[in-house]
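First up is the structure itself, then whatever we jot down about it.
Up next is subunit A:
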Amino acid sequence: MINVIIIVLGILMIASAFMAIYMRSLLSSIIAAGVISLLASIIYLLLAAPDVAMMEAAIGSGLTTVVFLYALSKVKNSGEDNHG
Partner candidate 1 sequence: MKIFKQRILLLLFLMLFWVLLTSLDRQELIAGGVIVILLTLVFFRRAAVFSDFQITLKSLIYSIAYIFVFLAALVRSNLDIAFRVLNPKLPINPGIVKVKTSLNSKTGRLILANSITLTPGTLTVETKGDYYYIHWIDVSTQDVEQASHEIVSKFEKYLEVMFG
Partner candidate 2 sequence: MADILYNTSAVIALIAIVLAGYRSLKGPNVADRVVALDVMTIISISLIVYVAALAQRIIYLDVAMVYALISFIGVIAIARYLERGL
(Lines give C-alpha, C1' and ligand atoms only; values in the text may rest on other atoms or scores of the structure.)
Protein backbone atom coordinates (compact mmCIF):
# COMPACT_ATOMS: atom_id res chain seq x y z
CA MET A 1 0.00 0.00 0.00
CA ILE A 2 2.75 2.44 1.03
CA ASN A 3 4.79 1.54 -2.08
CA VAL A 4 1.88 2.27 -4.42
CA ILE A 5 1.36 5.71 -2.88
CA ILE A 6 5.07 6.52 -3.11
CA ILE A 7 5.31 5.48 -6.77
CA VAL A 8 2.24 7.45 -7.88
CA LEU A 9 3.26 10.58 -6.00
CA GLY A 10 6.81 10.29 -7.37
CA ILE A 11 5.57 10.14 -10.97
CA LEU A 12 3.37 13.18 -10.35
CA MET A 13 6.35 14.96 -8.79
CA ILE A 14 8.58 14.33 -11.82
CA ALA A 15 5.88 15.60 -14.20
CA SER A 16 5.44 18.70 -12.07
CA ALA A 17 9.21 19.29 -12.03
CA PHE A 18 9.33 19.19 -15.83
CA MET A 19 6.46 21.64 -15.98
CA ALA A 20 8.27 23.95 -13.56
CA ILE A 21 11.20 24.05 -15.97
CA TYR A 22 9.34 24.39 -19.26
CA MET A 23 6.48 26.69 -18.17
CA ARG A 24 6.57 30.06 -19.89
CA SER A 25 5.36 32.36 -17.10
CA LEU A 26 7.34 32.64 -13.88
CA LEU A 27 4.26 32.62 -11.62
CA SER A 28 3.22 29.22 -12.96
CA SER A 29 6.72 27.94 -12.29
CA ILE A 30 6.46 29.11 -8.69
CA ILE A 31 3.14 27.28 -8.26
CA ALA A 32 4.62 24.13 -9.81
CA ALA A 33 7.47 24.36 -7.31
CA GLY A 34 4.86 24.53 -4.56
CA VAL A 35 3.28 21.32 -5.88
CA ILE A 36 6.69 19.63 -5.84
CA SER A 37 7.25 20.61 -2.23
CA LEU A 38 3.76 19.38 -1.23
CA LEU A 39 4.37 15.95 -2.74
CA ALA A 40 7.89 15.77 -1.30
CA SER A 41 6.46 16.45 2.15
CA ILE A 42 4.02 13.52 1.87
CA ILE A 43 6.79 11.23 0.63
CA TYR A 44 9.03 12.18 3.57
CA LEU A 45 6.14 11.36 5.88
CA LEU A 46 5.62 7.98 4.25
CA LEU A 47 9.32 7.22 4.69
CA ALA A 48 8.81 7.73 8.46
CA ALA A 49 10.54 11.11 8.89
CA PRO A 50 7.91 13.42 10.40
CA ASP A 51 10.32 16.18 11.45
CA VAL A 52 11.77 16.48 7.95
CA ALA A 53 8.23 16.50 6.56
CA MET A 54 7.29 19.35 8.89
CA MET A 55 10.33 21.39 7.86
CA GLU A 56 9.63 20.71 4.19
CA ALA A 57 6.02 21.85 4.60
CA ALA A 58 6.98 25.04 6.43
CA ILE A 59 9.97 26.06 4.30
CA GLY A 60 9.22 24.61 0.89
CA SER A 61 5.54 25.42 0.69
CA GLY A 62 5.28 28.57 2.77
CA LEU A 63 8.55 30.49 2.97
CA THR A 64 9.92 29.73 -0.51
CA THR A 65 6.66 30.67 -2.22
CA VAL A 66 6.41 33.97 -0.37
CA VAL A 67 10.08 34.86 -0.98
CA PHE A 68 9.81 34.01 -4.68
CA LEU A 69 6.64 36.09 -4.98
CA TYR A 70 8.38 39.02 -3.27
CA ALA A 71 11.31 38.79 -5.68
CA LEU A 72 8.95 38.51 -8.64
CA SER A 73 7.05 41.62 -7.57
CA LYS A 74 10.40 43.46 -7.36
CA VAL A 75 11.35 42.58 -10.96
CA LYS A 76 7.83 42.82 -12.37
CA ASN A 77 8.55 45.80 -14.65
CA SER A 78 10.47 43.72 -17.18
CA GLY A 79 7.42 43.11 -19.36
CA GLU A 80 6.32 39.85 -17.77
CA ASP A 81 2.57 39.23 -18.04
CA ASN A 82 0.49 37.94 -15.13
CA HIS A 83 -1.70 35.69 -17.20
CA GLY A 84 -0.76 32.50 -18.97
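As a working rule, contacts are C-beta pairs under 8 Å (C-beta built on N, C-alpha and C of every residue); 3 or more make two chains touch, one makes a residue touch a chain; residues count from 1.
If you want to know what made the cut, all candidates are chains of the complex that A comes from, given by their letters.
Predicted model only: the values in this text are computed from it and were never measured.
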Interface partner of subunit A in the complex, by touch - 1 or 2: 2
Candidate 2 partner contacts - residues on subunit A that touch it in the complex: 1-2, 4-5, 8-9, 12, 15-16, 19, 25, 27-28, 31-32, 34-35, 38-39, 41-42, 45-46, 48, 50, 53-54, 57-58, 61-62, 65-66, 69-70, 72-73, 76, 82-84
